[in-house]
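In this view, the complex is presented without one of its protein chains, the others remaining in place.
Labels for the chains are A and B, by order of writing; each one numbers its residues from 1.
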Amino acid sequence: MTSTIADFFAFALGVSVIYILAAQGMTLAGRTGVFLVYNEGVMQASASAGFLAAYLNNGNLLIGFAAGAIAGGLFGVLMSFLSVSLKQNQFVVGLSLLILAEGAGNFMYKAAIGETFSPPSVPTLHGFQIPYVSSIPYIGPILFQQNPVFYASIFASILIWYVLYRTPYGLNVRAIGENPRVADTQGLNVHLTRYVYTFLGSALIGIAGAYIPFFLTGSYTESLVSGRGWISIAVTLLGGWKPLNVVASGLVFAGFEVFSVYGQLLGLPVSSDFLLMVPFIATLLILIQVYRNAELPQGLGRNYDRESKID
Amino acid sequence: MKAQQSLVISKLLPYILSFLGVVASVGILLALIGKNPFEGYRILLSSSLGSPGSLSLTLLDFVPLFLMALAFVVPLRAGKYNVGNEGQFLLGAVGAVTVSFVLPNLPSVIGIPLLLVAGMAFGSLWAVVPAFLLYRFRVNEIVSTISMNFIAYYLVLFVTTGPWHNPLVGYPQTNQIGSNYILPSLVRTPQIGTGLIITVLAAAIVYFYISKTPAGFELRAVGANPRASLVYGIKSNFVSAMSIVQGAAIAGLAGAIQVAGLLFSLQYGMQGNYGLLSLVPALISASSLIGVGLISFFIAVIDTGTSALQGVLGVPYEIGLLIESLLLLLILLAKGYGGSNR
Partner (left out) sequence: MVQDAGGSVEANEGIEESDRTANNPLVSMRSVVKRFGSILALDHVDIEIMLGEVLALLGENGAGKSTLMNILSGLYRADEGEILFEGKPIVVRSPRDAIVRGIIMVHQHFELIQNFTVLENIIIGTGSNEKGKEKSVRKEVEKLAAENNITLDLDARVKGLPVGVQQKVEILKALYRNPKILILDEPTSNLTPQEVDSMLSTIRKLAEKGYAVIFITHKVREALAVAKRITILRNGHVMGKFSSSEVTADSLVEMMMGAKPSSNLESSSHTSPPSAEPLLTLSDVRTGSSKGRITLKDINLTLNPGEILGIAGVSGNGQKELVEAIMMLRKPTHGSVRLLGVDPMRLSTKEIIELGVSYIPEDRLDDGILPSMTLYENMVLGSHDIEPFSKRWIMDRDAMIETTRDAIERYRIYPPQSEARVGVLSGGNIQKLLVGRALLSRPKVILAHNPTRGLDTRTTDLVLRNLVAQSRENGAGVLLLSEDLDELISVCDRIAVMFRGEVVGVLDRQQMDRYRIGAMMAGGATA
């Protein structure tokens, strides 16, 4: 039983990487005022790109992650071009790209691999035993035997927090998300910054997508993402678009997901169908709390046009 | 008169250019994966429009697509994104089979309307959750309606593997509904079913509601500016929450028609890609229902044609999603360059 609990938490931390990276990506773009809604699709497309790249390179996951990041980043560029430059509604552009990404993911895979009886696979990520501390009972297996991407995602989160909240550069970046006109009149480059952060954020979402086959399955399926992209939006909302809070809320949602899997193993007297609903029901319940004291970037979701009417 | 003509042309130009762009990029895509583009076009069109039989297939696909697009458009006019129409569709289907299994012996005259109403009611009720959360707690409807979709998938899985499960098929699917619940078809070739008639009727009602009634005015006013609407006495929060419930009724109707007119049972995964696909016409042409209808038909053509393309040429079915999203993106691009934004 104790080892089951340790397994539960260890697995939850592994799953949390998906949510943390994707939500951190949304946070990056969101802090400059760009609201990304296309996580679900972009993660599917980059899972496909990442898997194919790794598979075609003898299972090299590094190449796979790079491909996932590039695929995600490409969607970021399209997003910026249509919304930042051409001023089209961010939700409309996001949903359009989501459809494109959903199609592209499966299309690429089928065009490259075709229908196969048993799907090709790559080796999954290995736990990384941190010397000394990994053998501490309970805590060791949970915290210090995770795969390297877990540690990288925590490090990335802290870095993002530091840059955004502790540097003059970060203040300027956040100013763009709060009030692009102010930022513009103070000589900051609103459009360029939004491009860069939408690209970086989408690349992170891409890495999150590539992580799914590399961590969970080792192979690509059509329903690989199955709602995790949408949940990552809830993660961002719960985290209030703040990098450190996003880590915490990523862990919470990973807990729900893993619970729905372990609930069956533990033999809970509930149909597995209902256990699978748990993360989504949790999302609904948690969102109720979020909007009570939300402090969003004030310019979130709105495009900026320098010469638009002010009054 | 001439100025008017050129105005119409300049309004349609982005759509025409985008359409041509889509045709070209599909050809390139086909060539890239080693298929003959012209062969591809031929199969795509002949299998969807080439014969009365293929036109029937396209129209069968058009019905749920158009209704789902309407289910997205109605809330969109109030500024809300009902991406949960897929879940509402499924619940409508659940409602339909529930009626037929609980009251197996009703005569068609009562049974079929009851089945359709049940579909609408189940769909709406499913949307009451996100609508309430929006109204009471200002919960973002995109995330909440999507969550309801996933809950609906597992609910359908539960129903299709439970007591109503059809043991003769190795797939999560219920028993067939009684023949008294099956929608009659009015014309044989091309097959025009009652479903199509109901769909056209539903679209007419939606049009009338949105553009002619005070309630529809309030819907559009809230979509245009919820705060100003509130200041002038419209209950903005209530109107926008209700718009999701109204859209959901149409999605539920689509699910019920799909059961009673095509599948005759509840099937896991029966929503296909209708949720995603329905966004395309709605986002392209939110302000014109005729436009929504035309684009829905275009998508039905693509959707039917790409199924054949997969069968004959082995082109992945997902090329359909690519075509549809490209159309949408190219239109956004053209609108962006034309200097209009929403």
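Following the convention adopted for this analysis, contacts are C-beta pairs under 8 Å (C-beta built on N, C-alpha and C of every residue); 3 or more make two chains touch, one makes a residue touch a chain.
Keep in mind that this is a model prediction, so the values were computed, not measured.
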Checklist entry - In the complete assembly, which of B:L103, B:L230 or B:L313 touches the absent chain? => result B:L230
Item to check | Residue of B:P107, B:P163 or B:P214 in touch with the missing chain, whole complex considered | outcome: B:P214
Checklist outcome for this item: Contact residues on chain B toward the hidden chain run 212-215, 217-218, 220-221, 223-225, 227-235, 342
Next on the checklist: For chain A, which positions touch the chain that isn't shown here?
Outcome noted: 166-169, 171-172, 175, 178-179, 181-189, 295, 298, 306-307, 309-311
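One rule holds for everything that comes next: only the chains that are shown with their structure count from here on.
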Checklist entry - How far is the middle of chain A from the middle of chain B, if each middle is the mean of its Cα atoms, in Å? => result 28
Next on the checklist: Under the definition above, what is the set of chain B residues touching chain A in their complex?
Outcome noted: 33, 81, 83, 129-130, 133, 137-140, 142-144, 146-148, 150-151, 154-155, 157-158, 161, 276-277, 279-280, 283, 314, 316, 318-322, 324-326, 328-329, 332-333, 335-337, 341-342
Next on the checklist: Quick check: in the complex, which residue numbers of chain A touch chain B?
Outcome noted: 37, 78, 82, 85-89, 91-93, 95-100, 102-107, 110-111, 114, 226-227, 230, 233-234, 237, 271, 273-274, 276-277, 280-281, 283-284, 287-288, 290-292, 303
